[in-house]
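One structure follows; several queries about it will come next.
One protein chain is absent from this view; the other protein chains keep their places.
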């Protein structure tokens, strides 16, 4: 149900890093403090607003670039494709939505997975892409995450997930719900084998994604300001008939409520992850 | 710390079933509703006030009589005796307190243990005695409980504990604190061996007793109205500087707060225990 | 009891029959022929109505206020149900109930949602919408079941996990996620019956099971059709259509390979005959328990794991 807010806000969301087409240069307006930022500056600060520390949503490519050793990412399982097995049609056909999302993001679905190196240590990494149909989890997302976990079960390297998702993909009905159980079940095997799993919850991590693999890290890290929860704020407000307090369901709120181990700024994320991977890695030979 | 209230209330407590010496017959005044009850009636109702259902504190002998098959109890480890190894003296010497308590209760310390049958099934049973120095846990209580658990580890019969205690026995200093860990550690072995443990929390179960073996039942049962908690009500009131609401730390309150599986009246206790023992018993041959 | 919308014509016929019977009984006229004829028509209409229910109509039956519930089934299907309470952490959540029961020589742990029937109970049970502590109680009981080697039976009937403020504060996501992971690792069999409304993660949180049976008029969905309509169609009135598209009925769930069978309900729906439904469920459980007795804990685990591992529909040219 949490995906409700996200679908309602669709346009607004995609507007967040709206480019202002001022001739000559490219400028961006901060979603939070409304400062006008020079795009190059924003990029060199890893898409964190220098004025207010707002963490812009970023693409999987940007995340790889900011956090992992250059060119170390090797994508896996990139041939899997979603099918419209329910012949689902709302205001648009699922098929067409998929097509559009693929064109827009240049990705086959809402996640890429593979292995990458972080300060020379190999990790299994999955990065969700909110701009692909709200990062919603259908069969492909669930299958790729599961295969990524299976990869970790083979190579014994730590697993690092970056989540950003409105929840389950309604267009795949009950099958999308089952991906919650499938991925969590695979994590159960991972836990049994004592392979470390670090979950980095990015903005937003809601619904079926939050209520499955995202929350199950040995260590859960939040990005500053990330919205994280089961039900969406709008649904909650409708249910309890009151306005939610400022900061509700933000990463800092979850930290206080015991759900996250830490909230880490994007600037320090690479160091933090590299350190944790180093400390937890069962291989743990000096690199 | 919880034992504070209990020591402060000492006289009051021992007054609870004060006998009114009316010539000719023996009458008792209900601690809760102040009804004057004919002692024989009270005894035939298992020391539950017919008017208000107040559960009087009872002796280990009464508990055996009300709940277990007649004469089925075989006491174990009854030779262990407390020693005053700290030469503890407050307003009285520990030695003298022990002596008085032994005279009063006819027990060596604040617990009896052994095997008994309940509807023909054998169980390992421990029964604490609040009237022995407030049911406080010193080395002897801790040791007897631990040996009882070890007995269960050998004979594989379920363990049933009846707790009634103000907490650790201060007169044995740090050694009494360690009994919490010793008994809980033994329960860890019991859990590993999957031998069922039913904890029946009677009035009162506080402090170090509550914060160790009493809370660790596979199934936790409360007696109606029993006071159960870590800190005593008076200490809490001093700390938070407000009056506690009615019913705070009573068995029904703990049920609501998820700490107990059920609250069972003394009248149904035998049936309930027999049923649970029957269902959980790993031997589980029909009797 | 108020009839459901699509039952109204049927209900009118029954009212007619009752009236004729009363007249007959008063002895003024013999109306037995007329009665027989109308009864025949009613029977036919009933068969027609119930063999052509739309998903949205089925949803109404699934949500029927007199739908059999977890407590009722615990009493009717099993012997000696004893309720156990509490998550040992925060609260006893009345919207998920559980306890130990017996079935012949078997002991089972029964866990299920409880919506409540009258207004007071509904509020007390939060309309069957659990808080995190409900899932944590369920998990505690499941771990107890595993410890004592008891099969687990769960009954699903919830609009969903509660979307409230405190539920979020106390980690609704964490509680459900943990259950999914832990249930998948259990060494005892878990048999699930979707008896009413299978509402999304709120249902799945106690339904990572070896067997998932759907009562004939139960539903199971990733989102309520109303919710789906208002999001995707931006029009809550499209709930009918969404109910159809989402494939939420017992038949659909089985066709998709998620359900392991549809359990026939008495004509008119399970709310008309709880004992009938209980009998169906009991014999299903007995059948399954017999099978699980021959399986090792590892096989039981693996069966459930393989089941959920297989869920998903996609194209994979490489592995195809």
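Brief remarks on what is shown
Letters are used for the chains, namely A, B and C, taken in the order the chains are written, and counting of residues starts over at 1 for each.
Here is the rule we go by: contacts are C-beta pairs under 8 Å (C-beta built on N, C-alpha and C of every residue); 3 or more make two chains touch, one makes a residue touch a chain.
Since this is a predicted model, take the numbers as computed values, not measurements.
Every visible chain touched by the undisplayed chain in the complete complex is listed here: A, B, C. Listed residues B:34, B:51, B:188 or B:268: the one in touch with the omitted chain is B:188.
Only one residue in the set C:89, C:187 or C:254 touches the chain that does not appear here, and it is C:89.
The chain that is not drawn here is touched, among residues B:59, B:122 or B:210, by B:210. On the side of chain B, touch with the chain left out of the figure occurs at residues 1-4, 7-8, 77, 79-83, 85-86, 88-91, 139-140, 142-143, 146, 168, 170, 172-182, 184-189, 191-192, 207-208, 210-216, 228-232, 235-236, 239-240, 242, 244, 248-249, 257-259. Residue-level contact of chain C with the missing chain is found at 88-90, 132, 136, 170-171, 174, 178. In the full complex, chain A touches the hidden chain at residues 191, 194, 196, 218-220, 255-262, 272, 275-276, 279-280, 282.
We adopt the following convention: only the chains that are shown with their structure count from here on.
In this assembly, A is the chain whose CA centroid lies farthest from the centroid of chain B. Here the chain at the heart of the shown protein, by mean C-alpha position, is C. Between the chains A-C lie more C-beta contact pairs than between any other two chains. As a whole-number value, the distance joining the C-alpha centres of chain B and chain C reads 42 Å. If you average the Cα atoms of chain A and of chain C, the two centres end up 33 Å apart. Of all residues in chain C, none touches two or more other chains.
Shown for chain A are the residues in touch with two or more other chains, of which there are none.
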